[in-house]
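Only one protein chain is missing; all other protein chains are in place.
Per-chain residue numbering starts at 1, and chain names A, B and C are given in the order in which the chains are listed.
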Amino acid sequence: MGNTFGHLYRVTTWGESHGGGVGAVVDGCPPQIALSEKDLQPDLDRRRPGQSKIVTPRKEADRCEILSGVFGGKTLGTPISVWVKNEDARPEAYREMETMFRPSHADYTYQAKYGIRNWQGGGRTSARETIGRVIGGSIAKKMFHQLAPRLSVTTFVRQVGTVVSRMDAGRVDMREVESNPVRWPDAKEAAQVVKLIERVRSEGDSLGGLVECVVRGCPVGLGEPVFDRLEADLAKAVMSLPASKGFEIGSGFAGAGMRGSEHNDEFYLEGKKVRTRTNRSGGIQGGISNGEDIVFRVAFKPVATIAKMQKTVDVKGRRAELKARGRHDPCVLPRAVPMVEAMTLLVLADHYLRDRAQTGSPRK
Amino acid sequence: MGNTFGHLYRVTTWGESHGGGVGAVVDGCPPQIALSEKDLQPDLDRRRPGQSKIVTPRKEADRCEILSGVFGGKTLGTPISVWVKNEDARPEAYREMETMFRPSHADYTYQAKYGIRNWQGGGRTSARETIGRVIGGSIAKKMFHQLAPRLSVTTFVRQVGTVVSRMDAGRVDMREVESNPVRWPDAKEAAQVVKLIERVRSEGDSLGGLVECVVRGCPVGLGEPVFDRLEADLAKAVMSLPASKGFEIGSGFAGAGMRGSEHNDEFYLEGKKVRTRTNRSGGIQGGISNGEDIVFRVAFKPVATIAKMQKTVDVKGRRAELKARGRHDPCVLPRAVPMVEAMTLLVLADHYLRDRAQTGSPRK
Amino acid sequence: MGNTFGHLYRVTTWGESHGGGVGAVVDGCPPQIALSEKDLQPDLDRRRPGQSKIVTPRKEADRCEILSGVFGGKTLGTPISVWVKNEDARPEAYREMETMFRPSHADYTYQAKYGIRNWQGGGRTSARETIGRVIGGSIAKKMFHQLAPRLSVTTFVRQVGTVVSRMDAGRVDMREVESNPVRWPDAKEAAQVVKLIERVRSEGDSLGGLVECVVRGCPVGLGEPVFDRLEADLAKAVMSLPASKGFEIGSGFAGAGMRGSEHNDEFYLEGKKVRTRTNRSGGIQGGISNGEDIVFRVAFKPVATIAKMQKTVDVKGRRAELKARGRHDPCVLPRAVPMVEAMTLLVLADHYLRDRAQTGSPRK
Partner (left out) sequence: MGNTFGHLYRVTTWGESHGGGVGAVVDGCPPQIALSEKDLQPDLDRRRPGQSKIVTPRKEADRCEILSGVFGGKTLGTPISVWVKNEDARPEAYREMETMFRPSHADYTYQAKYGIRNWQGGGRTSARETIGRVIGGSIAKKMFHQLAPRLSVTTFVRQVGTVVSRMDAGRVDMREVESNPVRWPDAKEAAQVVKLIERVRSEGDSLGGLVECVVRGCPVGLGEPVFDRLEADLAKAVMSLPASKGFEIGSGFAGAGMRGSEHNDEFYLEGKKVRTRTNRSGGIQGGISNGEDIVFRVAFKPVATIAKMQKTVDVKGRRAELKARGRHDPCVLPRAVPMVEAMTLLVLADHYLRDRAQTGSPRK
């Protein structure tokens, strides 16, 4: 049951990295939203392998096909089924995985839990699985275009390895982010990050980093007491992405070291609008959006697949050694950007509909 | 609908800080688990106000009463309803809140979302709401006593303000933690943290910090692909607590700056058991527990209620000034420990039953 | 997990017939709905024992208390917790049930499933459990008063034993129904049904019958494809009531014997409104309400508790004989009326909010 996300805007994803394909079924999308494959493909292209020299060269066009839920270019209100065929699968590259557990991968835990696993690639824990999430997020984006057009989600790479961008989140522009292969907020600085990634790859090693996300124009009132606070659902959403290790919102971990008098966000009036002078709350108070920018960061560990020799054990309980073959990302961050964006959109879409259900959203 | 947590082990909480009381209904608990009020009271006492000089002096005995689901000292398999009466409510202390929005509180967002709010205290966002969570977690603890007795949850304060404990998580002992009012892992160091808290309170200010949680003896195989990864559900669980601003597991944010070759956890054999030499994964791989200690940290912001004058706006859209009265915690961390513990137990209980459903747990 | 009903308008009930009490938590109710105990009590009084000479004389005032979710006479949008204390419990009257399985009761199945049961009364399968349902339905009724005031639910007893009322469903008036203890649509005929019930009781036996429900003024568009068709959710709702054995909507079982040309409901126009000349569809087409009256019937078996000697077995697997003592209804039908009404309101409230979420209900 863990393959469905959301209560009202519900996305169910399916598919292994090797097999017929991967896809998503989106249930609960409002009717009459303009939608075609052309709307989804750009986001899938931002996620797909082979998009630049710093990501895995696996060749997947990731062409999606909408199988249901759309008629005459508009959503019907019924489930939207979208799938992407697997093309460049090379199961033979994974032959050793049949018998060995790769360190810091899910081979062992899947085997232990289910007594069986698809060892041809990462199976259900492959980054390929995130195609379904991107599809769901992309449809949510179309929904907001019509229903809450001021809402936008700006997602970018804040850190790769120990290199951190100092750009103010409020100034980040998606065109600049998408203009460079790292998805770095300052395109000029991106070249040196590309070099870092290439160097680490040439050493047979890998890098982690941080993705940051800024939601602008979010309606006031999204989120619910007490378990489904908006930040709780955002945390779950992004912590469900492969390789994520941490989440913080607003002041985050730094906020833990501050005094209340420093940390509190004073209210003031901008015309008739209630606003806060600072935004240590990260756009959410008491679990509910307050109209300020929602700002959060996600930590990703370095990619577990590396070309160095590593010690491990095999399925029969014997010591073994392993060195990655196959085609892998040296750094997941650039491709993580559309994934974080998608998960954010899923959470917002769900809470938008939930708020509309309970309050009728008279004020928005 | 945001007041229910869990799929199989389901806790629904209710209640405002001022009103008839607060409580929880636990549905899905296995039958024949030994349970009485005496099992729940110690955890409620760890959470309650007035337990020490460094927490709010609000006087609430927080005596719980089990109203259903238990017969002859054992659970029936039917919903367990438990409630705690509100006693020391002083709505008059909150009179200004009727008209003013407290900075970094939920007054404004609740008013904006619902067009109404219980201004006598924090309403549904009060820390008092967490009583229901503690009840649910405490019953889960009893369930594990019978069904998975090796499992234990060790939760403690890792940081207050900028003071950080250096104790190794593996060495922390709950008796030592519970022996001091801060719930600090090293009881000897606790005195200075107490002093810090008292000093900041006397200045009319407040502190934040970090709680750390270590789950030992967790069965292998808890967690599900892909949205309900164990760390995703843990993140949601603790990020739904009042004042939490961040979550990290295993290597966490520090892991983002590491190389794959440093970060990967090598497998080795301990007898027939597959283990990892390091634990940067934090006990979870691919979203599923691997049998190592589950280790995570939660950041809490400084308490928003402070005795200093703050600028704000009122419900009629006018500028205003506000200075907290009433009785408040200068630092939520000591009382956050049983809350984090409870949320962790809720997640583990739910996934324990989910795993039993799908796999029949033959190996555990 | 089976103790919660609804997706958006969610009711969780708890409580055994003997124990602290019974109650409900309603989550998801819109804010600013006028609500007090006075609104709930009349429906609870229609359900309670001792209300007339033809129902069980168990003495329960069934006074409810709202513990949360209401402030200043209006709902807050947070969970509404309501409970009713158990008063006239006489566990000693059930002493034989500790060891014996009553025929056509749930004693055996609960014991077999859970290995434990509250044998003091019917436990969780007692009619007393329906108090929580009535509370949830009664709050839904208040919600509709404000949000869809044309909607009304007319529920009555269509049949007791083999005596069937011939009154046309469209003509039934709730005042007449509530004016007689049977809740018979024709108050004049009710006296003879009372006599029948009294006679059967004096014989130590019991009766079944049919309840019919007519929803008038239901907005067009409630219900969802494909599993959550409105009639499917209504069927589940009423088939979850104790003693129900069948459900039919519109033409129902009689429709199975008709030809399509007889059965189809022709459309016509009444002003600008699309209507049907006949209503064999029962107000629902393709799972979605069409604006005509929703009409369905529920079959209830005769009460299982009878004063005649019956053969059975005991918990130790020995043959036994049993004759009911205690205070029981000879016919559940009069008290089933508010239960069916409540379940209907729960389904409608949930689908009303679901429709508002997905479609924004622009036309209604």
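Some observations on this one:
Just so we're on the same page, contacts are C-beta pairs under 8 Å (C-beta built on N, C-alpha and C of every residue); 3 or more make two chains touch, one makes a residue touch a chain.
Keep in mind it's a predicted model, so treat the numbers as computed, not measured.
Within the full complex, the residue among A:28, A:103 or A:287 touching the omitted chain is A:28. Remark: the omitted chain is touched by one listed residue; of C:70, C:106 or C:139 this is C:106.
Of the candidate positions C:200, C:213 or C:348, contact with the unshown chain belongs to C:200. Contact between chain B and the unshown chain involves residues 7-8, 28-31, 77-78, 147, 225, 353-354, 356-360. In the full complex, the hidden chain is touched by chain A at residues 1-4, 7-8, 10, 12-16, 19-23, 25, 27-28, 31-32, 65-69, 71-72, 74-81, 83, 113-118, 120, 123-124.
By the touch rule set out above, chain C reaches the unshown chain at residues 1-5, 7, 13, 101, 103-106, 108-110, 112-115, 124-125, 129, 159, 161-162, 200, 204-210, 220-221, 223-229, 231-237, 239-240, 242, 244-253, 255-269, 272, 274, 276, 280-282, 284-290, 299-306, 308, 310-313, 317-319, 354-355, 359, 362-363.
Methods note: only the chains that are shown with their structure count from here on.
Averaging Cα coordinates per chain places chain B and chain C 38 Å apart. Look at where the CA atoms of chain A average out and do the same for chain C: the two points lie 45 Å apart. Among the residues of chain B, those touching two or more other chains are numbered 1-4, 7, 13, 113-115, 124.
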